[in-house]
Structures are given as C-alpha cells and as structure tokens.
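With one protein chain withheld, the remaining protein chains of the complex are depicted in position.
Chains here go by letter, A, B and C, matching the order in which they are written, and residues are numbered from 1 within each.
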Amino acid sequence: MATAPDLLPYDRIRADLFRPLSRVSRRYMLATLIFFLVGAAGLVAWGFQLRRGMGVTGLQRPVFWGVYIVDFVFWIGISHAGTLISAILRLTDAAWRKPVTRAAEAITVFALMIGGMFPIIHLGRAWLFYWLLPYPNSRLLWPNFRSPLLWDLTAIVTYVTGSVIYLYLPLIPDMAQLAEHNTPWRRRLYGALSLGWTGSDREWHALERAMKLMACVILAVAVSVHTVVAWDFAMALAPMWHSTIFGPYFVAGAIFSGIAALIVAMGILRKVLHLESYLTRRHFDRLAKLLLLMSLLWLYFTMAENLTVWYGNEPKEMAVFGARTRGAYAPWFWTTVFLNFVVPFVLLGIRRLRTIAGATIASASVLTGMWIERFIIVVPTLANPRLPSASSFYRPTWVEAAITVATFAAMAMLFMIFAKLFPMIAVWEFQPHPQEDD
Amino acid sequence: MTHTQHRWGMAIDLDRCTGCAACVVACHAENNLPVSTPELAAEGRTAHWIRIDRYYQGEFPDVKVKYMPVLCQQCDEAPCEPVCPVYATYHNPEGLNVQVYNRCVGTFYCANNCPYTVRYFNWFAPQWPEPLPLQHNPDVAIRPGGVMEKCTFCIQRIKRSKEDAAQEGRPLADGEVRPACVQSCPAEAMVFGDLNDPESKVSRLAGNGRATKLLEELGTKPKVFYLHKAT
Amino acid sequence: MDRRDFFKIVSTASAGALAGCGNHTGKVIPLLVPEHEIVPGEEQWHPAACTECAAGCGTLVRVMEGIRTIERGGETVRQRVAAIKKIEGNPLDPISGGRLCARGQASVQSLYHPDRLRGPMRRSGERGQARFAAVSWEEALGQAADEIARQCGADPLGIVFVAGPEPGTRSLAIQRFTAALGAPAPVVCSIADHAVERRAADMVFGWKGLPVYDLARAHCTLSVGADFLGGWASPVYYARQFGAFRQGRSNVRGRLIHAESRLSLTAAAADRWLPLSPGSEVQFLAAIGHLLLDARLARNTDALPKQVAAAFQSADPGALLASCGLAEKRVRELVRELGESEAPLVLAGASLVHTNSLDAVAASHYINLMLGNVGEPGGVLAPASAAAPGRRPHDSLPDGLPGQQPAPNRAAAEGLAGAQVVLIDSANPVYTMPRSAGVRDALARAKLVIALGSFTDDSAAWADLLLPDHHPLESAMAVVPAVSRQLAAVVSTPFVEPLYDTRAVESTLADLARRIGVEYSPVTPRDIVEPLLAQPSAAGGATYDDVARQGGIWLDAPPAEPRLAGVALELASARFEGDPAQYPFLFQPYLSLEFHDGRGANLPWLQELPDPASSSIWGLPVEIDPQTAAKLRVANGDMVRVESPHGSLEAPAYVHPGAVPGVASMAIGDGHEHYSRYASGRGANPLAILAPVWEKSTGALALGATRVRLARAGGSRGWIQFAAPDREERPFGRR
Partner (left out) sequence: MVARAAAAPSVQPIAYSHKQHLALGLECLDCHSSADTSAAATLPSVRKCMLCHAKVAASNPEIRKLAAFAANHREIPWQRVYGFPPEALVKFPHAPHVRASIACDRCHGDMTKATTAELQVKHTMGTCLGCHRQYKATEDCAACHY
C-alpha cells in the first residue's frame, strides 16, 4: 500500500506539505465562508441571549445546566485529542506519530478556545465574567477558591497556555523555513513567529528539551483538567454526580473523544489537502486500535458507574438511573451505548472493516455518542432532584442549538484557516539532518 | 437575654398546615417576586420562594395528601455556599444564607447543589405592567435579570424589627420578627424566631418530638424544622 | 418646643423631593406637592376590610410612598401617592386574627391591576362583545338616570338589581336604591352565599345566619360536605380554628374525619377521609345518627324531636352506607370514636350543592343535638345574628340587610328573565349561572344593562354602561362577617387616593337617585356601625372614630338558645339531570380557595398558585380517577371533552389519585370570556354546562346535579404543572 512518508525524498515532502499554504481554491474559500457564517449565526444567537436573558434557553428549574455545559465538557474532552496523544507518542518515541501530532495539537488549542467560551456563554450575567478572576480591587473582594469552578478556571487557563506553547514550539523550525521564500506579508509573519530561528545545534537542543519538558507537563495538566471538569459535577451533592469515579471516567471519555476527533480530522485533511501519502492506513490503523481500546475502557467505566448505582438501589440515585435507562432519557442513553461501543467495536474490532473509512465512520459515531453521553451525565441528574416535586424535563431551544452548531462550524473554520497558514504536518521532522542521532 | 447574636430559625407544624398557600401569596407580595404569564410559566419561569410540595400517598379510597411548605432551609452547612465562585451566596453572622444579587454572575452552581431546589433564577429582567409596580415593597430589591434569588427569611423584616427595637432602645422580643409567610399563616403552622434563645417558641418547637429536618441525612444542618403530622 | 419640632408640626409635607430621574440630562418630570405627608421608606398600617368573599375579614394594609406618573391638565407630572404594599390580617379582628388567605392578600393586585376600568364607558359594539368607549360621568349618569326613570314610570318591577352576597354598606345602599325606585328587592346572584346552610340553621334551630362551629374546642369532628379549609364560608377563621384544634391544646389533639365526594383541602387535612358518593351526605348522616342512637352514644337523645328520632331509628345503616359507597364496618368504628369523644362535633355544609343538600345539613344539626353540643364549647354555636328577637343586631340596622336571608339562584334567573333594566354589582351572573339558565338571553333582551364593577368581566361585556366602582381599598365601607359569634362590622376608611376616575357605587346610586328624583338617603359606614355602638355590650363612650381606627367593632352577642321547630328528617336521594346510560359520569364544579366563584382568576398571583389537587398553574384541569382515565386513554394534560345535556367544554385532564371513580371534578375559575388580560379566553368554565337544577327548597344552584360524559379530545395543549410527580416514591426503584 502507501509508502511510509519517511521514505519519501525530503524535497518532495517539503513541497507536498508546503503546497497547501500557497494556494486557496474557490471551494475552500467558500467552505470557510460558510463555516464562518454559521459561526457568526451562533454569535448572533448569543447576542440575542445576552439581550433578552437566559430565559431564551430551555434551561428551567431544576435543570440549570444544559447544552452549554454539555458543549463545554465535550469540547474540553476533544482538546485531549490532541496534546495528550501527541505527548504520549512523543514521549514514547513512536516514530509513526510524525504526521499526526500537529493536527492533534491544533485540535487541542481550538477545542480549548471554543470550550473555554461556554462557561461564559452560560453565565446569567456574562458581562461580569471577570469577577471570577482574582484581581486586586479596592473592596478586597476575591473569588472563592473553594468553588470547583475556580479550580476549573485555573486548570483551563493553565491548559490553554500550555497547549499553545506546545503547538507553537514545533512550529518554529517550519516557520523559519517558510519565512525564506514567500510573499512579503507571509515572510513578515513567519519571520516574526519563528523568533529568529537559525537552525543552530544549540537551538535544536533547546527546542528538543523544551518539547520533552512540555510533553511531560501537558500530560499532567491534561489529566488534571478533565478531572477538575469532572469535579464540577462530582463535588456537587447531586444524585449520580457525587461519585468518585467521575475524575478518571471523564479523563477516559476525553481521551476517547479526543482520538475520535483526531481521526475524523485526519480523514478530512487527508482528502482535502491531498495528504494520502502521509496519512496512511497505518496511521489510521494504529489510532483505530487506540480508539477501540478507549471504547472498551469507556464501556468499563460506564458499567462501573451504573452497576454500582443499580445494585446500591438508593432511591434518589435510582430516580436518575431510571430516568437514564428506562425513563425519559433512555433513548439517548442507549444511543450512547450503541454509538460509543457497538459501532466502534464492530468497525474497529473486525480487521477487515478497520479501513480508513471504517475508522473515520467509527470516530464520527464516537464523537456523536460522546456528546450525547455528556448530555446524559448532566441533565437527568438535575431533572430528578432529591425532592421529587421539583422534577422537570429539559428541552433545549433554538438558541442553544444554534450556538452548539456554531461551535462545530467555528472549529472547522479555525482548522481550515490554520491549514492555510501552517503546514498540517511538521515538515522539519522529516528532515534527514539535524537529529539523525535518534 | 444572655446571647447577643441571633440565629434565625423556623418551625413548620405539618399537623396544622392545611396547604392553603396563603404563605405563597404573602411571599409574592412581600418580596417583589416577578409576575409570570402563561407563556413564561409554560417555560418554567415562575418563581416561588416558598412552595407547597404536594404528594399523594396510598390508593383510593385510602388516599392521603401530604402538603409541605418548602422554602430555603437556611442550612448551617449550606451546599450552595462553597460552590459559588464569587461569594454571592454566603453565611452571615446571624446564620442566614444570604444571596447578594450585586455579586451574582449566574453560574447556577448554587442551584444545582441545593438539595431542596429552592433557588430561583431571574431568567429575564422582570416586568410589571403599570401600575402594578406601585405595589412593590421598597424594602426589597428588584432583582435584575441573570441573578439567582431565593427566600431570605424576610431579612428586610428582621432588619426593620431590629431597627425599631434599636430606636426604642430595647431588645427584640420573641415573635417580634415574623417573615411574611409566618405572619400570614391562618393555621399558625409556622413559627419564626431565634434558635440561640432556648426560651423562644421556635427553639421549643425544634426540640419537640415530632420535629425533623428535611433531608437531614445530607448533613446540611437546616434551620427549618418540620413537625410531622401526629396520628 | 424646639425649632425642629416646630417644623415637624407646622409642615404638612416633608418628604424628600427626590426630583429628577438621576440623570440631569434627561427630561425632568415635575413632581406635585403631595396632599399628605409620606416619608419615603416609612410604613403606615391602616385597617381595612376584605371583600373577596363574604367572610368579612378585617385587614391591615401597609401603606408606603409610591410615585406614579399621570397626566394632569395636559401635562405629564409625577405624583407622590400613598401606595398599598401589602395586605395582612387585622390582629384585633376575631375572624382573621391577623391572618389572611391567599385571595385576600392578592386583592392588592386588583387595585393595581393593569386592566382596571379607568372611568365610565359606554357600549360601542354589540352587547357581549365588550367594546366600549370612554364617556364622562355626567353623560353616563345622565343616560342611566333617564332610562331608569323611564322604566320607573312604566313598570318599576322591570328593574332588576343583581348583587353579591356580602352584607354591608354596599348591600344596604343597593337595597335602599331599589326600595326608592319601587323596584323588586335586589337579587343576590352568587354560588357562594350558603343559602342551604342558612336555611337549615333557620329550619332546625330557628337561627338566622350561618352557625358557627367551635372547632378549636372540639375533640373529634366529623365534617360532612363542607370544605371548610377550602372555598367554604370563612376559610381564614376555620383554618385558624383548625390549627388550634390540632395543636393548640397541650393535652388534646383534635381528630378530624371528613366525608366528602372530593379530596378537598379539608379532606387532605383530615385524619381520615371518607369518599362519599356525590349527593349521599344525607344518607350518610342518617346512618351516623342511627348508629349513634343504636350504640347509645347519643348523650342527649331527649332533646331530639320525636319524629326525628324515629326517622333516625328506622334508617337502615347498611343500605344507606352502601348507597354512599362506604364500608359499614369502618363507619361503625368512626361513629364509636365520635360518640365516645369528650367533645364531638358534626360540621356539615354544602360545598357542593345537591338537590337534597338542605336535608343533609338539617340532619347534621339533629346529630349535633343528640350529641348535646349545641351552644356548648366545642359544639355548634349560634351566629350573632341569631340573638333573641328584639336584640338581634340586624333588626336594629336600618332596613335589615340582604344576604342575611338566603337569596336563591333560581330567583335570580327568573328575575332576570323579565328584566328591562339590569344593574349588576359584585356579581357575574353570565359566568356563575349555567348557560341553560338563560342569563345571556335576558341581558340581550333588556333595554338597559349597567355594570358597576371594576373590570370588564363576562357580565359587564353585556352592559350598555360601565360605571366603575372604586376599589374596596379606596372606599369607605363597612362589612358584616358571614360567620361570627360576635355582633360585628369591619370598617374601612379610605386612605389611598382613587387611582382613576371611578366612583364608589354608594355615591353612584345616590347620584342616580337624585337625578331620577326619588327619595334616597345615602349610606355610610356609620349606618352599620352606629346601631352596634348602641348595643348594651358596646364599650361606653366608644365612638365611630374609635371603631374606624381599630378597623371594626366586635361585640359579644347574647347567647341564642335553639328554638326547635321539629322539622322532620327527610331522606330524599339527590336528583341528577341527564340519562345515566348516555351520561355515565357525575360532574362537580367546585369553589376553590384560590379562585372562589371565579373572581380570583384575573390576578396573576392566584393564577400562578399551584392548584392544590393537580399542581397546575395558569389553567385548571378536569380531575378524573385513574381507572376512568385509563379507559379514556387520557394522561395528565391530555384534553378531555366534558359533555352534559346542556353543553360541553374541553379542558386538560388531571388523573387524580384521590378522585372518586365515576365522578369528574373541576375547580371554578377558568373560562372567562372577558376578565382582564390574565383570565380572558383561557380554559373552560365548568358552570356553563350545568343543568338548571336547583336545591329543592332554597332554590340554590345545584352545582353537583349534572351528569356528563367524558371523551378524549386530543393531546396536551400547553397544560402547565408546577410540580409534576404525584408521588414521593421514585418510580424506578427495584422492589
């Protein structure tokens, strides 16, 4: 089948990977524009929400957290694609990772940017979001560090900072190359961004060490971020949220959806940017196996979570469990199991079906399934509070739908712009020179 | 008067309560609760700082109905308090679980973490057709859209009574402070007072054999005591 | 006196003229110098009277500063007004005791209601369309006076004044007005005037007025057919009594057994509820009487008239209880409990009037008689109005008071049928009378219809002239409480300026009488209060001003011994209109605590009060038992068609776990054609489809005498439940 990209001549690699940057087709422009418009529509919906009030959402007592929080958890989960996978692979020196890491790191940064907006979108008085930040003020008012939301804010800000650095570092050598022969504005852009990289040994070593260090740091931060996201729920005194399993469960789910996002992104990039010889079946196969592993892990956690609740038979928890598995939300719960387990198990477990298409389809299924899974975690608990008389049912409105759809469009748009500014695969990693020693 | 600090509490005798909802309207009138419309109500936008929970028990013909007024339990270990990232809800020195509207940014976390679901959100900026605003109680804030609100134990009445007593240079008497719900209750099912005063009526009722607390097992230490129906 | 006090005394106005709207670049609306001193932030409490039902609670009204913007002389000005913030009970009033029900407290919303009539109006569309154009009082009163005078000349009997049941200055004024015109006495058109209870007390004990049940001192109470904690005679008074009955005594906890065909608020509060078949109250009470006599638990049998005792004795409890749908064994246990109690009490009423309700209430009085509690502590007590002749308070009142006599609905329907000129005040006959009673036709036929209320309601929509009344809180008035052991009048003096160009009905009637040129002496609260001040039990030297200051007068009434007339006990079965084969269900429209006879429906606070049975807000359902619901395949919120031989309605269903099988109940309140933005055109009026069946001897509308059939009429149409689950137990627990 396809040759390993490492075996291709470096000039060809360079040409192949830099080519998408120099040309923007009309269809590409159009697609970007459409995504922009959908994203802008989401902003309009948000503007409407800011103007009218949170009542334009389907949120109602007692379901105070809904689609926005689902989106938040989902996108923060997707962000684990990224960095976590690339960091693990980098640390374990898996050579096949080379064409995969940049896309993964970009997903992380964009997913975090998008996910990080939701806590603000979701605020009753979003314009006061800065009150959550600790800043000096004459009234000596500080935010409450006992609140998991503050931990969350801290973790996410750290993670965003870390992942931007982590995306940026391996871009430096590529940008230095791009600054050489290019249109004037691009020369200026890449020149500035490459921070005067000359390619000296000292620089290579510094970069190498920085990336190793960041890979270690980002791993720890990524695990903690999603644990803290899980604690937003687990620290609450709500049935089926107040659970010790939530930290690892959310981390596993995040990596699961992250890998799926990466596969989907690769599947699309491969076609759109004509990277068939770089993103080969081998890459998909390896990632698919990883995805299958995570699917099984997800199933294990889901069972562990639900089985203990069912066996314990505590009435308040059973109300939520029942709503999930047999009541109003049951169709969604079982859809989740189907999309997150049955589909990937069949498509990825059977070698014959584990093709590029198969892996992409399974990943899309997992992405959908994981979004719904987050809904199933967030909503039924709130809809079935401890005092039954306050029970309710939550139905999102068009505003929430518009903003959710807009975030997907925004992701696509950011990714498409990124792909036209930076090579989607780190070119220098294929360079025969400076690190022949590895 | 051996104590200087008050610790406000309430006792609700379910053997007296008839579920007549006088307390609910009293609360609406006292606390400037937004007036809903059928459209808003259909979206779950009504607010009732005190509500009557109603449950049927048994099957016909041996059906019973249980009515139970539920308001903010003013927990000593309130789950809503630690989760607020901006200290918009906190415990004040008199044991009240206070909601500061100015500070609230609307994360909803407090409401999620309230096991009694007694927190209500201002989904929209409230509107009153003219001349209904003439009825507004000037002692109580008109809450803007986007903030959480809940029962305050009629803090404005506590303050007014304390101010009256201070003007007259005397201590507060037991029963002098009456939140609107307590004041209105025809069956006198609700009693309000100082739990730090062992002789107060509410302290004595809290020690009654029928007294329990709602969801006591969660360790929230509510300051509302329910006296269960005697048989 | 220091300088400061001088200022305080001399100056009538001191309040902070906080002019401007903060931003001095904005247009400054001038602020008028206020009439009275109101310090911002300071509260005043004024006594007033509640007129939301006939109970006549004394209230205290909290008044504080309010600023409103008005047009004056073509200029927009701001006016500092005394605004009513809250209504509470008057602690001096023995009825309310400082407490107040939901409806009484919500009545401030009708004062500041956005759709209150702001001045007189004249019809500009067809009758019933509720299209009106503003006119001046001069013009409106002129037209009214002309046409009434013309009718007076032709046939004064064609003038019908439809009034509410609340006795007081208002009813006195109306009575004087009709008397002055030579017209028939005003017809009270209400489904809440308790005509049956009044007649029964008169018939058995010779008492005028509603008997008072001394619940607080009873030990065991059997209540039959009276939802005394819900929409019955004096809800605040009885709720207070109930609280004391239950937990007001250190050694006794009152036990309440409640028999009613509906799981009402009273049934819910009771220790045991006996679900009666509708209309079987008299059979039930006859069986109780028999069982008490049988078990020798009636301690005062001798007092019972011979033929009544015989009637009880000859009753067959087994058959009777079977017709009530009750198990005999259980009832026997309860009878023993009642009979052995130190202070037993039977409290019967006709919350749901049936054709035989009078017999039931009469039977209950005889049972109280045999239990020996009549006039005793913890028993049934004579109303103040039943005091010995010559000392009866209302005898000493000028002209007596209407509403103290039962005023049958049938008479109202018949009176309206031939009316040429109709005046309507404090009543809404188009809403409260069944369609089959022909009220609309009568109003359409009349030459002139005048409505005196504050709102364009269902009946006012048929009027030619609207002469809007002040809100009660803007009026001087006196009200006589319906259930009272004291000789009482609650007095309200106006302390807020009328908001709009309205006039008190008393002054409108005086003005009309003057224009018509008939002898009429205007009514003031003094007309009610001064005869009471002349009573021997009144405190010496007390003046009308003292009474007005404390919000009323409450005097001990001399005890009234029952004067037994020995009326026989009848055991007629209730009659139901409609063929049982075609109309298999019984229908019970009932008066709820929130909406009473439907008049509470225009207030948003009451609309968003969850219905105690179904927890629905902004809409009332038909309550159906679970088996029937299963048969009809309806779930909560599904629409149900209720069809009687006289009409049909569609309303959301509530599958009520406590509904008596085969009986559909529905609270009255929805289905106003016109009644402000909050009530117009929403839901269905259960009264509309009733058959014109009347209680056989009083002529009260038999609310529960219509058969219906039920059918599913489609899925949910926006039925809103505040608290959805009926049960505390969770549905998904493993057993």
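As a convention for this text, a residue touches a chain if its C-beta (ideal position, glycine included) is under 8 Å from a C-beta of that chain, and two chains touch if they have at least 3 such contacts.
Worth saying up front: this structure is predicted, and the values here are computed from it rather than measured.
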Quiz item: Of the chains that are displayed, which are in contact with the missing one across the whole complex?
Solution: A, B, C
Self-check item: Touch with the omitted chain, as defined above, among C:L31, C:A417, C:L571 or C:A724
Solution: C:L31
Practice problem: Check each of B:I52, B:I155 or B:L214 against the chain that is not shown and name the one that touches it. | Solution: B:I155
Quiz item: Given the contact definition stated above, which residue among B:L96, B:L172, B:A187 or B:L214 touches the chain not shown here?
Solution: B:L96
Exercise. Determine and list the chain B residues touching the chain excluded from the picture.
Key: 87, 90, 92-93, 96, 98, 100-103, 139-144, 152, 155-156, 159, 163, 166-167
Exercise. Name, in rising order, the residues on chain C that touch the hidden chain in the full complex.
Key: 3-4, 7-8, 10-20, 22-24, 28, 30-34, 39-42, 77
Exercise. State which residues belonging to chain A touch the missing partner chain.
Key: 138-140
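Operating definition for what follows: only the chains that are shown with their structure count from here on.
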Self-check item: Winner on C-beta contact pairs when B-C is weighed against A-B
Solution: B-C
Quiz item: Which one of the chains is closest to the middle, using the mean of its C-alpha atoms?
Solution: B
Practice problem: Measure off the straight-line distance from the CA centroid of chain A to the CA centroid of chain C, and report it in whole Å. | Solution: 64
Quiz item: Between chain B and chain C, what is the separation of their C-alpha centroids in Å?
Solution: 30
Exercise. Mind checking the centre-to-centre distance between chain A and chain B? Centres are C-alpha means, answer in whole Å.
Key: 43
Exercise. Enumerate the residues of chain B that touch no fewer than two other chains.
Key: 51, 53-55
Practice problem: For chain A, write out the residues touching at least two other chains, lowest number first. | Solution: 388-390, 392
Quiz item: What residues of chain B sit close enough to touch chain C in their complex?
Solution: 13, 15-16, 18-22, 24-26, 28-30, 35-38, 41-42, 46, 48, 51-57, 59-61, 63-67, 129-139, 180, 183-189, 227, 230-231
Self-check item: Touching residues on chain C, where the partner in the complex is chain A
Solution: 615, 723-725, 727-734
Quiz item: Once bound in the complex, which stretches of chain A touch chain B?
Solution: 52-55, 58-62, 64-65, 119, 122-126, 128-129, 131-132, 141-144, 146-150, 153, 232, 235-238, 382, 385-390, 392
